[in-house]
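I have a structure I would like to understand better, so I am pasting it below and will then ask my questions one at a time.
Removed: one protein chain of the complex. Kept in place: all other protein chains.
On to chain A.
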């Protein structure tokens, strides 16, 4: 039976509430501009497009206010760590912060499209109104003010206007073009392919949001949308029927004034919170980090063991590292591979690009001999930032699935789980841990193989071989020699030929359907937490399997958690 509610409902409740709020804001603003008497004459000039423009502007205010909150990492980590009630449900929604950030961004793009379109119509119609020669209401309105002290309703003040030129004469027009261009640049540099291949382009371009926010706040500063301010002396719609009679005791000449811009009110609180967040990140990033040890591993991987005052991390969290000697602007994320119980924190860095190679050289990785601490480069560390693996103790059974480099956070989790199992300070529900590691080959993960060997050995010593179970799947395949070697040695050997573990290696990709069905069978009635770090298509498959195999009837529940940076 599909137990969709376990995994999906909270997210859809949040999204549904947000969509409903947007609809309400849009509808209320639309109706108020459509029906308000003070905008009667403006509606005569431009029609419905005024309502569309203002309603979308209200939604834009709302979403631009919301969009900064999901990216306040420190704030989210703080809430995550300290919420007492409904912890798991709320924490799993907080993990989806980047998803929500994207949803808010899509809504901003959608509302921007409506807003820009509506204002194009507005300006074209205002320009057309200026060209009307017939003596009608539109003409009268566009000719205002009739006296030197009077006020205008049509912001276009020249006789034969070109809408394009008029728009670029206004503050709203120029800021509108600039901030929409910023939005297009931010969106185009945030696509998956750019984020994955050239993270710096995404990171630096996204900081254009500062220009976006400044432009957003001053967008309405010129106050060119005027409403009528003397409705009591000029009752509507009576006086609209006879514009020739304006100036009499019954119908005074209509007076207009602009409204104060309100966007800054929406933005004030999130802007302050975000500034505090960035300052907090800067301050915590500047505290001294001591490199205790640099360990060189095979395949171009090196490990940095560090210490920093007041640093506490939960299993599976990540940190951002900056090395000013290499670059003042770049902060790179690395998953922590040490457990909270270690008296240092460590990351394993693979030498792949310019930054990692430069750091390796500064840490004297290639020199192969003991180096003094003063020779190590200065590093700054920000974080740790939370991920889903903190919850691994909360379930009866935890299934950790890592693909390729996605296995890295689970190193810390395994260490932490094993430590807690050996030194139980309080009882946790966790009874069994399964690790599924899918990779093309174990190249550049020899250090993790070493950890698994160690854990297996310790388990055999304690006699508790059932607590941790590893399944390693090598997907790249094998050549004829390897195949021959494996077939010859596999039958009689206790140890796996490839990894040296007691747990045998599998070749090829796992059949997740079969794996999950067996897990559901073996652990009927228990809650199983599935933690995954790897490519999206597999994440979707596993997510669906979790939903499908969760069973209300016998309380078998699969909770899906995806890690991402």
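The rule is short, and it goes like this: a contact is a pair of C-beta atoms (placed from the backbone, for glycine too) under 8 Å apart; a residue touches a chain by one contact, two chains touch by 3 or more; residues count from 1.
Here is the rule we use: contacts and distances are computed from a predicted model.
> What is the protein name, per UniProt, of the chain that does not appear here: "Ubiquitin-related modifier 1 homolog", "UBC core domain-containing protein", "Kinase-like domain-containing protein" or "Cytochrome b-245 light chain"?
"Cytochrome b-245 light chain"
> Of A:159, A:193, A:329 or A:553, which residue touches the hidden chain?
A:193
> Any idea which of A:21, A:79, A:105 or A:120 touches the chain not displayed?
Of these options, the touching residue for the absent chain is A:120.
> Have a look at A:201, A:214, A:271 or A:358 and name the one touching the chain we're not showing.
A:201
> Among A:14, A:36, A:137 or A:185, which residue is in contact with the omitted chain in the full complex?
Going through A:14, A:36, A:137 or A:185 one by one, A:185 is the residue touching the chain not shown.
> Identify the residues of chain A touching the omitted chain, counting contacts across the whole complex.
Spelled out for chain A, the touching residues are 113, 116-117, 120-121, 123-124, 128, 163-164, 167, 177, 180-181, 184-185, 187-189, 191, 193-194, 197-201, 353-355, 434, 466, 469, 471, 478, 480, 482-484, 486-487, 490-494, 502-508, 511, 514-515, 518-519, 521-522.
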